[in-house]
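Missing here is one protein chain; the remaining ones are kept as they sit in the complex.
We just call them A and B in the order they show up, numbering each chain from 1.
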Amino acid sequence: MFSYLIRRIVGAIVVLIGISIITFIIAYAVPGDPARAIVGEKASEEVVQQVRHELGLDQPLYVQYFAYINRLLHGDFGFSYYNNQPVLDLVLSRLKDTALLAFSGWTVEILIGIPLGILSAVYNRKIADYIISVLSIIGISLPVFWFGMWLIYNVAFKMGILPIGGSGSIMHLILPALTLGIAGAAYYQRLVKSSMVDVYNQDYIRTAKANGASPLRITFKHSLRNGIIPAVTYAGMDIAFLLGGVVVTETVFNYPGVGQLAMQSIQRLDVPVIMATVLLAAIIVVVVNIIVDLLYFLIDPRISLT
Amino acid sequence: MTETLLEVKNLKKYFPIQKGLLKKTVGHVKAVDNISFSVEAGETVGIVGESGCGKSTTGKTIIRLEDPTSGEIIFKNKDITTADYATLKKLRREMQIVFQDPFSSLNPRYKVGSIIERPMKIHNLYDKKERKDRVLSLLEQCGLDPSSIHKYPHEFSGGQRQRIGIARALALNPSLLVLDEPVSALDVSIQSQIINLLEDLQEEFNLTYLFISHDLSVVRHISDRIIVMYLGQMCEMAETIELFNNPLHPYTQALLSAIPLPDTNRKIERIMLKGDLPSPSNPPAGCPFHTRCPKVMDMCRQEKPQWKDAGKGHFVSCHIYNQ
Partner (left out) sequence: MTNPNVSTVKASAVSIQQQVKKRNKFSRFARSYPLIIIGGIMVFTLAIMAVFAPVIANHNPITQYPEGLSDIGTPIEPNDNFILGTDSLGRDALSRVVHGSIVSLEVGIFASLISLIIGVFMGIVSGYFGSWIDMIIMRITDTMLAFPFLLFVIALVAVLKPSITNVYIAIGILGWATMARVVRAEVLKVKQLEYVQAAKALGSSSFPILFIEVLPNIMGPVIVMGTLAIGQNIMLEAALSFLGIGVQPPTASWGNMLQEGMRIYQIAPWMIYGPGIALIWATLGFNLLGDGLRDWLDPKTGR
């Protein structure tokens, strides 16, 4: 168990180093001259050179990389090229709203996906199951941003019952959370259904049935408990999916989170901010995945972590 | 007239057990532990033992599907223990293997014709027409219908599939054939057909067989000599008749007593082995069989018995005969 944890953490560090290298290379490949971008078009070549030197941009690539890592380890993510604020402050000031949105999206996934999954497993191959399955595959095929637009037009604009965009209250959160969560809900539905149906076909459930256990008891006592395990593992993948969806959702709803910041920075080629957001997202994904693995172990004692 | 085709000297095959963060090797599974024997051209040598005794690994190591840990394999007077890729490829034409499971040993995606043709293609033998003729004649020799070439493996029964496997192994005209439990997965009624086929083919192509099986009664039919293995080591080796009439090692005696005999005059009391097969990663000290041996002595627990000649080509590794 302990050795497993160590191994996972070492693996995670390797992954994070890989990610920092990739983001660094991408950032380096960004066309255009950041030094020129900072001082503006009118500045003289000398000033540009000086800024370049101050930023260390005239040094070899690997030196720049190690300098970058060194700064990261000291919590220094640099300054935004665009408005010269510390990147970390910029990101952290928006993190709360994004975390709130991601969590609400995840709540939608769980609240819609799991009950529908149970329902379609209990009524497997009956009309309710077919309807849910059709809805579910449509949910998976639904583009996040289109669904967001559709909600804005119909619910916010035409019916006027919810705000069109922005943040600040629960009301502001409802449409973005629905948008973000609907595809994930469809995944959870499929996952829960298929693993529960698998469990239904196991001998021990047949035994329970033969012993006269009620269908409800079978569902909640035996089948659901085992059916939920793959859903927990999926949560690890889900976090990466949610963080991607956040970028689109925040842009559609003009929601002032990290995703919107990332999108704006990409359009402005604000390299330090892009790198910080990508790195932050990766760290979150890696950490959540380790937690999920440990959780998985706690839920299912058959899994040995060696 | 007889010449030695294959000689195995002190062959060992250990599989490392790795553990922990840095994949540290914490021990070895001693699948084959110090085995020596030789096989004459045209002869059939049977290797018997319980599952997990290392008999299959011995066969696979000899034809170099596994790399030996140490020891020597001498084939046609050439040391092939560490043969490089090119030499090995040439060697493949001389030694072939037939596998146990007739269902997984044939690739389900190809028709039988191309399965049997494949070895000739790999070695760039013959032209297209000759290859096809050869496939047809191999099918016939192995008792299969010529129309089989257009069928897929799943259209055949287990016995027929094993015939296909044999035909494929013969496509390169090898002199040595390792038969790795070739009939264990088949119905008893089919087993004797395959054994008969193997005997016919041996005569026709002058083949040498290394016949691996857990079933002494199957091995008896076909083998000239038999090697009994236990936990990666050899217990006893003798000519078939000698071994059956005069089994020396207690393990061989136990195995023989388990065979139902048609000859009711001979009464052998069934010797039951107690206990489980010890793990080959941690074999008992001294004689590997001492934990289950009905005739165990103090000495067996400490000292490894010598490989001793009991006369008439009969060898045994047991302290009882060491005085």
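Note that in this section a contact is a pair of C-beta atoms (placed from the backbone, for glycine too) under 8 Å apart; a residue touches a chain by one contact, two chains touch by 3 or more.
Keep in mind it's a predicted model, so treat the numbers as computed, not measured.
Visitor: Taking the entire complex into account, which one of B:106, B:207 or B:287 touches the absent chain?
Guide: B:106
Visitor: Have a look at B:93, B:295 or B:308 and name the one touching the chain we're not showing.
Guide: B:93
Visitor: Out of B:119, B:159, B:247 or B:288, which residue would touch the omitted chain in the full complex?
Guide: Of these options, the touching residue for the absent chain is B:119.
Visitor: Tell me, which residues in chain B touch the chain that this view leaves out?
Guide: 60, 63, 65, 85, 88-89, 92-93, 96-97, 99-101, 104-110, 118-119, 122-123, 165, 168, 172
Visitor: State which residues belonging to chain A touch the missing partner chain.
Guide: Interface with the chain not displayed, on the chain A side: 11, 14-16, 18-19, 22-23, 26, 29-31, 137-138, 140-146, 149-150, 152-153, 157, 190-191, 194, 237, 240-241, 243-245, 247-248, 251-252, 259, 262-263, 266-267, 269, 274, 277-278, 281-282, 285-286, 289.
The rule is simple: only the chains that are shown with their structure count from here on.
Visitor: What whole-number Å value describes the gap between the mean CA coordinates of chain A and chain B?
Guide: 56
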